[in-house]
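One chain of protein is taken out of this complex; the other chains stay put.
In this document, chain identifiers A, B and C correspond to the written order of the chains, with residue numbering beginning at 1 in each.
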Amino acid sequence: MAEMWISMGPQHPMTHGLWTLKVKVDGETIVDADPELGYLHRSVEKMGERRKYFMNTTLTDRLCYASSTTWTHCYALSVEELMGVEVPQRAQYIRTIMLELQRLASHLMWAGAYMPDLGHITGALYFWRDRELFLNLLELPSGSRLLYNYIRIGGVKRDLPDGFEEKTERILKLFEQRLDEYADLFENSKIFRMRTEDVGNFTASQAMNLGITGPNLRGCGTKFDLRKQDSYEIYDEIDWEIQTREAGPGYGDCFSRYMVRIDEMKESVKIIRECFKKMPAGPTMASKVPIRASGDAFRRTEDSRGEALMYLVGDGSDRPYRWKIKSPMFTTISACPHYLKGYKVADIPSIMGSIDICIGETDK
Amino acid sequence: MSLFSFCRWMAEWTANYMLIPVFDFQKNLFPPFSHPAGTIADWLGTDGGLDTLAWTFAVNIAFAIGMTNLILVIHLERKIAARIQDRRGPMLSFRSFRELGEDLAGEAPSWRFKDNYSGIGILQNMADGIKAITKELIVPAKADKFLFTMGPIIFISSSVFLLVLFPLSDRFAASSAPAGLMVIMAAFSIAPIGVLTSGWASNNKYSMIGGMRSAAQLMSYEIPLLLSMAGVFLLAGSFDPVTIVEQQQEGTWLFGLPMWNFIPQFLGFIVFMICILAEVERVPFDLPEAEAELVEGWTTEYSGIRYMLFLAAEYIRGFAGAAVCTILFLGGWAGPWPIPPEIWFLSKVYLILIFWIFIRWTVPRIRTDQILELGWKKLLPLSLINILIVIFMVEIYPYFSDIVNLPEVF
Amino acid sequence: MEITKFMKKLSSHKGVSDVALIRDNVVKLDLGKEDSKDFFISLKEDYGFEHCSLISAIDNQPQFELVYHFSVIEGSIFIKDSPKTVMIEIHIFLERDTPTIESVSDLWFGANWHEREAYDLMGIYFLGHPDLRRVLLPEGFAGHPLRKDYVYEIHEEEW
Partner (left out) sequence: MSSDRDIGIMDIIVNPMKVTLKQFFKSTFGKPTTVMYPLEKRAPPPTYRGMNAVIWDLCIGCGICGEVCPNKCLKMKPTELSDEEQDRAWYGSHVAKRKSKAERPAINFGHCMFCGFCEDYCPTGAMTMTDFYELADTSREGLIYPARSMKVDLPELPQLPLTNYMMESPILNSETCIGCSKCVDNCPTNCIIMDEGVINKELKNGTVRNVENPYFDYTICIGCSTCVKVCPADCLHMEPISNSSSSGLTEEGEVTEA
């Protein structure tokens, strides 16, 4: 067969959002690729310039609808850096718990979306069933199931409700049990391994240059997690390990990326448990939160998908002068010709699924 | 009484008491002119005419049974898939009728299921069918219109054709050819032509890749499939389903259980099960319509009832494949007496189908190069080994046992 | 290399001014536009900043400001008794009528789309960029919407 361009997207089961991947194929082998974005561009940065600082948490919630708390947290952290707000200790613990719950929900969302990519619908429903548990948990304090608007500048909206700890513990126990049960169905299944092992390889040094961070980089064996390397909230007071895995010396494949996320979920469960153990009493909101700011500041956090960075410039008014969002998936998608070349058409969903795309944050 | 003799009796009854009087009446309506009705009436009186009528009845009965099973199989798939995935499956279909009835009559109708969950899950297929019929049949502007229409015809007709080819028991068969299984396999192999045709004619890159994949897949599974069947044919010495099933009852195994073919030819059974899964295009071998990368593969451009019939035809092929597997390896319709053989046959078929449904919702799809590798590097040698074992059983062992007086095992 | 030593070394580079530590692991400096490429090359080759985190463009009215964030992942720069990795924030000021600068996408591939985005939304031209097209907005969009002088209509529905 002659070489031809196939346009996958903007509406295609592989894309997990709205974007186009143009692939040049020779028969079934990929020769070249060209990603195109912009179908979901909502001009969040421009909108943010017209709204007050505290109102923008609703926009950051909608950056990535699978992982809204982490983005709102990144924004709140940057604004606190800009305004010089001290967050109370209890609020930091509550934030950490919410962030890890959100990370669990986000990773489960990803795992559920990855399984149909491999032709495994049951996997989607299993993982999404478990995600539902964590959404129920996130709903209790925040009052909403998807877009929480719970983390505010200077703290959190309200204290955790009564019985939250017991409920969380019950759900974490059930979840751990189920995750062990799933091992036979997914990572130990021969056909699953046939589809994911030795597919979508890139080395750690390549990944750094391509701008790939987060679980995808840790899937190459690099110990880089901003929760430790640029620690925020109370991650440095808690005993936990960076989860890495590599398929071979210094490189990772789809399977190692899958396993890193599964291991990270188990680690998140540990973090949540320890947070509950150490949580102090006290207020959940800073006593003084200014509404005007000037100067510039940035913070970076470990989002569920990699390095999230928000750079804010204030001009003394109550609205940001410039608000720049760095989304980890933006650079990862830009690098996709590098790790798609040479694989088969059937590997496209397997590879693109394994890097966990979220178009909401990418298109901003 | 066999199906054919029953149909023959029915044909005689219909011809004598219904058709011939009517045609005779028509013949005499306008006496000056000759009327073709008279010729038909004469022909119906002969043996040939009655046989033709009887075959028509038999084939229609086979179709009816097949189509009823189709609905059951689709419902079974939905329900089992739902249970595996911790869902409920279709439960509320046609509930809107009830609500409509309530609105019109002002009171709830008498049919009521499980509190408020009124609705019948199995009718979901009917609802889907009605919906599909009401949809527009879209033909892409740049498609090859003739081939675009021919593709579904080839695929669906060859699949429906399968329904009349296998017997439900030795007495219940709509067709009886000495080379019966060869005809079935030939009919099975027509469908990829339809797939390739419609894939190419759609003028869509996904469809074309899907069609090409179907052809590549045919290359990889068809040869081991036929070779694994060859063992059974050698053992039975015939292509006739009835002979094959009877042959399986001859030998006995532990506790006097009949030695069905899947025991001596275990390798062949495994190879056949894998290949027939690929033949009927079910997960993990549904590469031509891999929905993750090829949207819907070769059916992408089809809409409405054509698309629905594609789905139905796939289930018919699945049903036929399970039937072939039952005949070849699981002793066909044989079973203890009080239950009729047709029921035995169908229950075995359903057992295989349930197993397939479980496979479908348990494993991911494999890749094109992997199925080729599997077919050529693993299944082909295995099926050849299976043939060697059968040849040893059928030819070599009896030959030497005659000479050196070995105990009779096979 | 310890971070204080690294900061001392930085100030010796040409075009670098105002080197400061804004957090315990973040170094901030101003850089002249002409010397930017040489500095970036040595940043990557000598100091081991493997990862380009972000390139943001700011319309400071009248001039533009480019802010580069680079980070170390496994590099040689460290902070005493801390697992934290070092980041560097570089400010470059551009004139409004010549918003051009040399591209760094040949050094860090990750900078490729950040530069495209800066071109798309702010109208900064990156010289030597392999593929400077719009990335978020459609091809043929008029103007660069994140500039402060971009005129747009606010649509409010009456109800």
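Just so we're on the same page, contacts are C-beta pairs under 8 Å (C-beta built on N, C-alpha and C of every residue); 3 or more make two chains touch, one makes a residue touch a chain.
As the structure is a prediction and not an experimental result, all values here were calculated from the model.
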item	value
Touch partners, limited to displayed chains, of the chain removed from view	A, B, C
Which residue of A:7, A:58, A:177 or A:294 touches the chain not shown here	A:58
Hidden partner chain, touching residue among A:92, A:106 or A:189	A:189
Contact residue for the chain not shown (choose from A:67, A:168, A:243 or A:301)	A:243
Contact with the hidden chain (one of A:86, A:181 or A:236)	A:181
Residue in contact with the excluded chain [from A:27, A:250, A:290 or A:337]	A:290
Touching residues on chain A - with respect to the absent chain	51-52, 54-55, 58-59, 61, 122, 126, 129, 132, 139-144, 147, 149, 157-158, 161, 181-185, 187-191, 193, 243, 259, 262-263, 266-267, 285, 287-292
In chain B, positions touching the absent partner	80, 82-88, 91-92, 116-117, 358-359, 361-363
Touch list for chain C against the chain that is not drawn	156-157, 159
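One rule holds for everything that comes next: only the chains that are shown with their structure count from here on.
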item	value
Rounded Å distance, chain B centre to chain C centre (Cα mean)	64
Length of the line joining the C-alpha centres of chain A and chain C, rounded to whole Å	24
Where chain A and chain B are represented by their mean Cα positions, the distance between them in whole Å	47
Residue list for chain C, restricted to those that touch at least two other chains	none
Multi-partner residues of chain A (each touching 2 or more other chains)	none
Residues on chain A engaged by chain C in the complex (per definition of touch)	37-38, 41, 43, 45-46, 204-205, 208-213, 217, 222, 224, 228-231, 296, 298, 300, 307, 309, 311, 313, 321-322, 324, 326, 330-331, 334-335, 338, 363-364
Of chain A, residues touching chain B in the complex	1, 4, 6, 8, 12-14, 28, 115-123, 125-126, 129, 185, 189, 191-192, 194-195, 344-349
Residue ranges of chain B touching chain A (in the complex, touch as defined)	81, 84-87, 205-206, 209, 212, 283-284, 286-287, 290-295, 361-370
